[in-house]
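One chain of protein is taken out of this complex; the other chains stay put.
As written, the chains take the letters A, B and C, and residue 1 is the first residue of each chain.
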Amino acid sequence: MEKLFHLLIMTEKKIKNIFVQGAISADFIADSIAKHSSKTEIGGHSIFLGQVRADEIDEKQVAAIDYTAYEELALAQMHQIREDVFSKYPLSCMHVHHSLGVVNAGEICLFVFTSSKHRKPAMDACDELVERIKAELPIWGKEIFADASHQWKENK
Amino acid sequence: MEKLFHLLIMTEKKIKNIFVQGAISADFIADSIAKHSSKTEIGGHSIFLGQVRADEIDEKQVAAIDYTAYEELALAQMHQIREDVFSKYPLSCMHVHHSLGVVNAGEICLFVFTSSKHRKPAMDACDELVERIKAELPIWGKEIFADASHQWKENK
Amino acid sequence: MEIEIISFGKIAELVNLKNLNIDGIKDTDGLQKHLEAVFPKLKEIKYKLALNKQIIHANSPLTSGSVVAIMPPFSGG
Partner (left out) sequence: MEIEIISFGKIAELVNLKNLNIDGIKDTDGLQKHLEAVFPKLKEIKYKLALNKQIIHANSPLTSGSVVAIMPPFSGG
């Protein structure tokens, strides 16, 4: 019974989802911030938001990015990143959300949120998470132009 | 006429206020984020939030911090910090808000928000702003305990 | 022996097959050679393979029912 319970916890931990359909709204971010007011051991929150840019490429402007992911692999990779970052920094909380599907220029597609007693671990962990998310998660952005043509985004 | 106009701009720039009465709400933060959706040259936002901790000191718990500031000097110092950081990093936006008066444990007292085309300048500028705000702005926090006694906070 | 192929991003526009009979192919190196022969444009793209939902960094044996993902450079965030 205890073993089963442990297994359920492990499973729940494993399948923690980071993906949301479409853009991440400011209200969603506000709710997430507000939820931390009961955690009075926290002294600092660090947040990174990725926003879709209306880049101009060969005289055409990006209107939106359509995100796809190898979801199962991405969640497994994210699980590992989460474990690594939690064991490296004294964090109270860590939240990651990434869009799937169409996100228009000016909308938020990535929300990384870390909290700790003192400010430095939250800031450093947030930076590291963003770097690793961009480098290690199998997610692809298709830049869609106003004329409906597209090109595949490449991270620098 | 042009000179007067320039003077007005300078004056407006100089008196940019960072102080808000009481805690900074999650809704205020959400509004601030949402306002950037029209700035489609932005690719990354970095946010730092300072939250009042319910620290335990000599067996008494901090219930709130009461902030006072030498406002005129603080705004002049902040003006200089803003200029320095804007000239050091390629930023699209920079917003700083600090509470005055009573902020309860679990509530937000500092909101620093930077935006840039690519993520790194926004993150580095945000870190630097937080460090300089804590070190250089004449603001004082009075930690108020549940029994109404107090002690003066000291930044590490 | 049959394996499953899944592809993503710009590679999904290039390699559009789902099930592949790989008689005569026994590992991922062999599969890679086969795919690049069938889809020559693949040679111009940097890509990684995942085998059964794990990114692989070296040649790995294939078995019946293996799931191989072909992934161009990531561009999330």
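Basically, a contact is a pair of C-beta atoms (placed from the backbone, for glycine too) under 8 Å apart; a residue touches a chain by one contact, two chains touch by 3 or more.
Please read these numbers as outputs of a predicted model, since none were measured by experiment.
Hidden chain, full complex: it touches shown chains B.
Where chain B meets the chain that is not shown, the touching residues are 50, 67-70, 72-74, 76-77, 98, 109-110, 130, 133-142, 152-155.
The rule is short, and it goes like this: only the chains that are shown with their structure count from here on.
Per-chain CA centroids place chain A at a distance of 27 Å from chain C. Note: centroid distance chain B to chain C, computed from Cα atoms, is 50 Å. Chain contacts: chain A has residues 50, 130 touching two or more partner chains.
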